[in-house]
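Working notes for the structure below.
Removed: one protein chain of the complex. Kept in place: all other protein chains.
And then chain A:
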Amino acid sequence: MTASHIAAIDQGTTSSRCILFDADGRIVAVEQQEHSQVFPQPGWVEHDAAEIWTRVRSVVRGALERAGLTAADVRAVGITNQRETTVLWDRHTGVPVHHAIVWQDTRTEALCRELGRNVGQDRFRRETGLPLASYFAGPKIRWLLDHVEGLRERAEAGDVLFGTMDSWLIWNLTGGVDGGRHVTDVTNASRTLLMNLHTLQWDERIAESLGVPLAMLPEIRSSAEVYGEAVGDLAGVPVAAALGDQQAALFGQTCFAAGEAKSTYGTGTFLLLNTGEKIVHSYHGLLTTVGFRIGDRPPVYALEGSIAVTGSLVQWLRDQLGIISTAAEIETLAGTVEDNGGAYVVPAFSGLFAPYWRSDARGVITGLTRYVTKGHLARAVLEATAWQTREVVDAMEKDSGVTLTALKVDGGMTSNNLLMQNIADVLDVPVERPYVAETTALGAAYAAGLAVGFWDGLETLRANWHRAAEWTPRMAADTREREHRNWLKAVERTMGWIDQDEQPET
């Protein structure tokens, strides 16, 4: 077989894409389609999984056409997906029993509090590495079983299947009702609140506590192995990888060794640190998750810290305040001044997340004097992203004992030079941007290519990683310390803004 390409399907929150890569990891073709967002009521977000499957088939066909390739040219297909989004479908008809509940959906918040009983959020943390929170798939399954008429009986009888988007796509790609494989990978399973991090199997006790029948759960497999052969446009192509999106970015950035970390800067920011074969439990509000597992090799774990508001703070400056007209302009505005002029912005729009976890906090702009201009505010906005990164990195270092030596970055905000320099300055480590902004899709392609022997090992993939830019720290140590102190003071001022009795019903 002379197939010389790997296909990656990137099933994201707003769109699905198919990207074809060549042996050097270069992009040959991209096809993308958006799908509808359904908002049945405030806080609820749903997707039509059947629509997503239609879109995925269409982008696969489109990418092949664009590249002038056929299934015979594709050696394997890998999947990366929005994590935690939950779909249940009828195993006999292949029809979803309800819209998929998207990770952002908050309908299970009350249920999660109830499930915490007297222990609280951390009831299953030791086994799963996760707090009981509405993002994760387990409580979403429970909600569907409780609210869709007759579903629990069908699930217990084994007629209804659960999957995150990876499972849904693999099942459909490999034949659906006609022999489709019902599997998931360890990274996606590690976001369900149902998988035991130590055994990498479903935890029967937790499944029982959550009221989720084991019969509906997919088989947990590694992130890189052949799950089955595709039918349809990719007929005969091995479906050979699945990774949650952030884990795929970690893999695409070739953070294969313990101590390597990547940060993806978008609307929000996700930082993952490879902790090797060690499960590191966090005492600073980070998540413990599976980073990846290649075939039957030992699993590699990761610590994950997310920052809710980064790119969206720039959007806020653009859309709500109107100080800039495009996101890129913030750098121009920030460039009109030398420093922040004493101003700090802490975007605790819906509370403080890692490492504070204070829902009573709200955003502040502080240190204002008559001297402060919009240029200073623009700088403070960029610095907020840098300091929030620093706080997550500090928490990771405390939990893992690992000291970061460099940070690999990707995502849209990496085009902001001032921000990247600022991150290098406050972390006091070099910040490195690789070629190929598509690290997420690349990660899925890498895993699939490894599984079928298209690439012979991690070192080959490492050799594909090239530095496109590097920002080295330039800030004087005393300036960094002073600015850090000021940032911490600003953070302090966000706390306790919401009184207990006016806590929104969350």
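As a working rule, a residue touches a chain if its C-beta (ideal position, glycine included) is under 8 Å from a C-beta of that chain, and two chains touch if they have at least 3 such contacts; residues count from 1.
Methods note: contacts and distances are computed from a predicted model.
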item	value
Listed names "Spermidine/putrescine transport system permease protein", "Succinate dehydrogenase flavoprotein subunit", "Potassium-transporting ATPase potassium-binding subunit" or "Glycerol operon regulatory protein", with the criterion being the UniProt name of the chain not displayed	"Glycerol operon regulatory protein"
Listed residues A:D73, A:D185, A:D203 or A:E331, member touching the removed chain	A:E331
Omitted-chain contact residue, chosen from A:A406, A:A469 or A:I498	A:A469
Hidden partner chain, touching residue among A:T14, A:T336 or A:N417	A:N417
Hidden-chain contact residue, picked from the options A:W316, A:Y356 or A:Y435	A:Y435
Touching residues on chain A - with respect to the absent chain	26-27, 326-332, 412, 414-417, 435-437, 466-472
